[in-house]
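Every protein chain but one is kept in place in this view of the complex.
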Amino acid sequence: MQAEPQRLSAAVGAMGTPRERPSIWSRLDAASPSVLLMPTVVIVLALSIFPLIVSLYLSLSRFQFVRGGFQITFIGFRNYEKLLFGSEQRHFLGRIAAIEPIWWLPLALLGGYMAYLLFRYVTSPRRRIFGLVMRLLTLVITGGAALLIAATLSGTGLPGTLVVTLIFVFGSVALQYGIGLGLALLLTQNIAGKRFFRIIFLLPMMITPVGIGFLFRMLTNTTQGPLGPIWIAFGQADFSWVESASSARLAVIIGDVWQWTPFMFIILLAALEGVSRETIEAGLVDGANRFQLFRFIVLPEIVPVSTTVILIRLIETFKIVDMPNILTGGGPGTATESLTLHAYNSWRALDLGQSSAIAYLLLFTVTFVAMVFVNFVRKRIIQAFS
Amino acid sequence: MKKQHLILFLTVLVAVFATSAVFAQDQYAGVTIDVLTFTGPQIAEPLQRHAPAFAAMTGATINVVTVPFADLYQSILTDQATGTNSYEAFVFAPQWMGDYIVPGYLENLSPFVEADEALAWEDVGQFFREFSSTYEGSVYTIPLDGDFHMVYYRIDVLEQLGLEPPRTWDEYLAIAEAANGQDMNGDGVGDYGSCIAKKRAEQGYWFISSIASGFIQTQGTSQGGFFDSETLQPLVNNPGFIRALEIYKATNAFGPADELNIGVGDTRGLWVAGRCALTLDWGDIGSLAVSEGSMVNGLTGAVILPGSTEVLDRATNTLVPCDETTCPFAIDGVNHAPFAAFGGWSGGVSAAADPLVKEAAYAYLSYVSQPAQSNIDVTIGATGFNPYRISQFEDLQPWLDGGFTQEAAENYLGAINASLSSPNMMLDLRVPQNARYQQVVLDEVISRYLADELTAAEAAAEIEMRWNEISDELGRDAQLAVYQATLGIQGGN
Partner (left out) sequence: MAATAKPNPAPRTAKNSGRFFESRNPFKPSPVWRIISYALLGLWSIVVLFPLYWLLITAFKQPIDVQAGPRYLPFIDFQPTLQTWNELLVEQGIFVIRPYLNTIVVGLISAVCALIIGTAASYALNRFEYRPKPGLILSFIGCVVLMVICIGAGLPPFAAIVIGLAVYALIAQTIGKRFKAGGFNNSDIAFWLVSQRMLPPIAVIIPIYVMFQQAGLLNTHAGLIIAYTAVNLPLVIWFMRDYFASIPVELEESAFIDGASRYTVLRRIVLPLALPGLIATFLIVLVFAWNEYTLALFLTGAETQTMPLLVAAQNATRGPQWWNISVLVTLMVTPIVIMAIILERYIAKGILVGAVKG
């Protein structure tokens, strides 16, 4: 640590005494906030705002070929209507069934908790109309989503692409976080071979997602894949991942977890290694045991990083497409069809209106989940642990 | 392999000398033709291979550009619709021609074809000449490949079981059931009675039409098998199609456990490894069966798609027995309607190109399709080209050189010929945005039906409802007019 300030002052010294700069330089220097930020803003604006607006327009119109070219007809909300209430409803939202008793308790708990939070907000002094409206909206959407999940996963219900995407997102992000944190914790110990494991664990992230899709299709193939003998050993001679909807979904989640756990792992490892030694030693002096150290000292320090990395993965996993597309093509039936794959299928058939409408509904869902996560879940978690 | 290469080389040499008389030297000097197709090696490989010889003759540079198969349809449309026009010629599935011809992206090739003797147009199978490459009576594409479904069977397994190759789908199921679980490749593990690629978003939705065709189309190709040719009412919510759905699902029991997730790549692998008694596929199996490492060389038999003794009466929406009026083309009382799924890779010329470039692009497509080139290409598995010319059946020698035994070649070519010469071949759907009807709706509903999400009746009703919805959205009259045009029905609306 000693070397550093010296090197720095040497660097500063090398710059020499300030000399007279031409005024353009000083103006540029004064404008440095804009100069540094503007390129990013311009590039992102140019490549996002225009396409976003065009897509919005496409989602409100019908694209078709006519003699002499193509035409785009404005049809209002017809594409959305079709997805939410029309012939695509079963595909998008799913088939509704009577909610099974097993769901009653979780639904009641969720409803009760949300009602409690709302009550607390209404009775608190910092209540505002805007805040109330936003909370009511959140409550309605979350409650509706919970009911939809319960109703499509019960009995004769079938989840649509929306619910399937939610299953992928929550299933694989939870697994990635759990495994990633576990591995990072193991590697913070004083054991040999850390570097080796660290490189090995990073490998899956470096492979192109298309390639991983094919790799897992090879691995899950009943007749040509390598796992056959394992299933035979378990007495499941002709095991197939795609016979049932749930195992097909599990296969997709496993593939996604395999690929993206490294991302969680490497960032959590960095966060863990950043936990300061002094705090830990202070804890040791106080006589904390291993678990207490983790719970009261390490965890609070990595919670902010954890929520950030979870948010990144949430956003990215909502766009999951390569894995289900290559592994199962969305099948069996529509069991593994994610929202992006649904949009991709329409898009491939040049149903651009429908495709954009699905994409916009996806954007709405991601934004909602990200907002709730940032403003509600994350805040509470950080409060709870620090 | 070596022998094949030598033959290829000699043929190319001969072709160069023979055709150099036809083409004036350096007729198209300086012309560059970008041909868009999918990333091979098949299809793209012969296009690349023939380019130097063509360049030597005419001076034109051929540049083969490839995109992944799944995105070819989109890429061609995007290029043309936005006026980018990077390509002068396309090699694509003629199934998509409706989408390309209606907006005017493809050049009418009739004048070229009429003036082109080297193409030997009359040698091309009647179905490909009159239906596959033709729209409203004009030629828009040059066939390079013949695509239709056939059933393949294991000669040895059927012999052992004392069964004949299937003529109807009931016989197909009976054979599959009898053969299922037997060891067919001597590795001590039970193999499968029937292997069909049912993976979603791959080829699964074509096979249902192959089963349904025999029930639904009886009066020849121009009757059409997807819609009523007068009202555009879908021909799916009827006992014939529902019967086909039931047969399709019944084959699940005799296939690999993960049959719902395997594509043709997998079924072909299984076939070559000797693990299936029956399979449903395009012509590719024939040449793959004789390829290096194949365990079924000489054991692979082919037969025209099975049919039905009961067919759909469109007026009453019921199944009626076959007789002379209901099934005029029946063979031994069985109505066969071989399904030209996908349609066979064909070349089209961009209407936006300059006249000289169009001429050169046409000349190249014609060159690849000419018997001197194609009759060799179709015997090589790597090209992905399947037979579509009459002369390709007459001379067995290239096939024997390609590795076929005399018996296998006769059997394979016999089945192809039977399909190709059938006046009742069923044309694939070619109305604009057919991808929405088939790739999106049909594929999804069939997949749900196979996964037990829907019953057969529900599946049929759902397809009907959603097909009608698409037709209404895109304009029923316009769609109907194109449907009739692809079937060669004149007048109409």
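Structural remarks
Just so it is clear, A and B label the chains in written order, and each chain counts residues from 1 on its own.
The working rule: contacts are C-beta pairs under 8 Å (C-beta built on N, C-alpha and C of every residue); 3 or more make two chains touch, one makes a residue touch a chain.
Treat the numbers as computed from the prediction; the structure is a model and nothing was measured.
Considering the full assembly, B:Leu270 is the residue among B:Ala89, B:Leu232 or B:Leu270 that touches the omitted chain. When the missing chain is restored to the complex, the residue among A:Ala145, A:Ala174, A:Leu250 or A:Val275 that touches it is A:Val275. Along chain B, the points of touch with the absent chain fall at residues 34, 38-43, 63-71, 78, 82, 84, 86, 185, 187, 189, 197, 202, 263-270, 272-273, 282, 284, 292-295, 384.
Remark: the residues of chain A touching the chain excluded from display are 1, 3-4, 7-8, 11-12, 14-15, 17-18, 21, 25-26, 28-29, 32-33, 35-37, 39-41, 43-55, 57-58, 179, 182-183, 186-191, 193, 195, 197-211, 214-219, 223-226, 228-229, 258, 266-267, 269-281, 284, 290, 301, 304-305, 307-309, 311-312, 315-316, 318-319, 321-322, 326, 339-340, 343-344, 347, 352, 355-356, 359-360, 362-363, 366-367, 370, 374-375, 378, 382.
By definition in this document, only the chains that are shown with their structure count from here on.
Chain B has its Cα centroid 42 Å from the Cα centroid of chain A. Of all the residues in chain A, the ones that touch chain B in their complex are 62, 64-70, 87, 91, 95, 158, 217, 220-224, 238-243, 245, 248, 325, 328-335, 345-351. Interface residues of chain B, counted against chain A in their complex, comprise 70-71, 73-74, 77, 81, 99, 102-104, 199-202, 256-258, 260-262, 266, 269-270, 275, 432-433, 435-436, 439-440, 444, 447-448, 450-453, 465-466, 469, 473-474, 478.
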